[in-house]
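Pasting in a structure now, in structure tokens, and then I'll have a few things to ask.
Note that one protein chain of the assembly has been removed; the remaining protein chains are unaltered in position.
Chain nomenclature is as follows: A and B, assigned in order of appearance, with residue numbering initiated at 1 for each chain independently.
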Amino acid sequence: MALLETRGLTAAYGDFQALFGVDITVGAGETIAIIGANGAGKTTLMRSISGVLANATESILYRDEPIGALPAPDILARGIAMVPEGRKLFPSLTVEENLLIGNYGRKVVGPWTLESIFALFPILKERRSNPATALSGGQQQMVAIGRALMSNPEVLLCDEISLGLAPVVVRDIYAAFPRIRETGASIVIVEQDIAQALNVADRVYCMMEGRVTLTGRSTDLSRDDIHKAYFGTEHHELA
Amino acid sequence: MNWLDTILQGVLLGGLYALFAAGLSLVFGIMRLVNLAHGDLIVLAAFLILVLVTTLGLNPFISALVAMPLMFAIGWALQYFLLNRTLGKDILPPLLVTFGLSIVIQNGLLEGFSADSRRVFAGSIESASVNLGPVTAGIMPLMTFFSAVAVIVGLNQLIYRTSVGRAFRATSDDPVTAGLMGIRPQRIFAMATGLAMVVVTIAALYLGTRANFDPTSGPSRLIYAFEAVIIGGLGSLWGTLAGGIILGVAQTVGAAINPEWQILAGHLAFLGVLLFKPRGLFPRAVD
Partner (left out) sequence: MTMAIPSFTVETRTRASTLSAMAVIALLLLAFAAPFIVSRGVIQDLFFILTMLVLAQNWNLLAGYAGLISVGQQAFVGFGAYTMFGAVILFGVDPVVAILIAGLFSVALAIPTAFFTFRLYGPYFAIGTWVVAEVVRLLLAQWKALGGGTGTSLPREATREMIGVNMMRDLFGMKASEAGDALTYWLALILVIATVGFIYGLLRSKQGLGLAAVRDNEQAARAVGVDARRMKTLVYLATAFITGIAGALIYVQKARISPDAAFSVTDWTAYVIFIVVIGGIGTIEGPILGVIIFFLLQNLLADFGSWYLLMLGLLGIAIMLFAPRGLWGLFSDRTGIQLFPVRRVLKGGPLNLTHKGGPHG
């Protein structure tokens, strides 16, 4: 049974339609990746699921409950946390305060506490009293991931976490993912780095111009298929 | 003329202005809203205390305690049901709506209480004073000043040490991302205005017991509050206290030279600060 599902999800910013009937499913404990070029609609999809954008209520289901029209705090309360694109740390808060605020709207006992996040990213413990914006890009991304984990989410949405970071830093951050998976959480990552996405995800959705153009298990997809789905020479549907 | 005494009275008066200003500063810091009815809400709270004193025969200090939750509720509802609708990129709607509110409160009070000057009587404490070496200070002005310090310490503790305070700061930074943390900005704003009204009630207690007030006293309280905020620099409550003190001292020194110059001297001090330090004396550097 799918834990999280979108059904014919459409979204628009004013006159500009960004999503045209997107169907994705996320199983319990599963990691999926959403890849695609700039403007493919990946971030709009994340903003729709997380409640930043309001949608038709039946177009997003969580544990079979329609949640498409709920605002962000209600989505978080149900266990879906997001690491937003561009990290969006709070500049007025210290590193530790940025982490602590992550569970403001959802306080459940689980594997993630301030201490276990400091264990996951030890550098953050050293810099806990610094303003969050004084950190390097990679460290800021760690704060953003830790902040989302503080709510002990059942689904973790990660939007473009490698954007603008050096490859070695990206590798450090993705090194934390096996530990996150161990807790049983489902993970949805949006990535432009195809190799990284295939590496971490069980399944991949490729998007182009607001539609899913390719989907399949990471191990089944050839580079050629992805290339075509990415740049739109042909549409594929892999079983 | 005793200059030391004049300056001390000015410093203590500055405590009252800091109390006027703290609520304005808090609300502006969290939601960038300037409430033009702030002064009228202080006067409204003073009338509320007056009613509690006269009808229930309560002590003014107890009345203020009773008035606090009422004013919190008024502030909460005002923000949640009215002012939240005006927030956005355009600064025109919140300014015009609060300006309208100012007119509504003033004229509502005129209808209810007439244009007569009122005063809340606090009994013998009003005339009590202590000797501080070469000068004497009234107990009430001293209480005003220390209430201002206590309010600022309390607000700073709340903002920098509690979960709600973190939510205040996070919402001020970025309300959309705050939503992802489960924070409902609309409720945070309502709580902030409610809290500002609790501070307003404390300010009203001292306004009402120290001097006469009438339904049209609000706008000048707004102006003093605003001047204290700008002199001190946006974003720092201690700066606001300093701003209040500078304003208070300027007024008492002006009044000592010529009684007609009291208010004018305060305004000129404000314009002087604006001329030489447009960001205020203590702008938020590290916070």
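As a working rule, a contact is a pair of C-beta atoms (placed from the backbone, for glycine too) under 8 Å apart; a residue touches a chain by one contact, two chains touch by 3 or more.
Fair warning: this is a prediction, and the values are worked out from it, not measured in the lab.
Counting contacts over the entire complex, the absent chain touches B.
Of the candidate positions B:Ile103, B:Val176 or B:Ile257, contact with the hidden chain is made by B:Ile103. Check B:Gly154, B:Pro175 or B:Pro219 against the missing chain and you find that the one touching it is B:Pro219.
The omitted chain makes contact with chain B at the following residues, 28, 32-34, 36, 82, 85-86, 91-97, 99-104, 106-108, 110-111, 219-220, 222-223, 226-227, 230, 234, 260, 263-264, 267-268, 270-271, 274-275, 278.
As a convention for this text, only the chains that are shown with their structure count from here on.
Of all residues in chain B, only 163, 166-167, 169-170, 172-174, 176-184, 287 touch chain A in the complex they form. Residue ranges on chain A touching chain B, taken from their complex, read 50-52, 71-73, 76-77, 81-82, 84, 88, 90-93, 97, 100-106, 147, 151.
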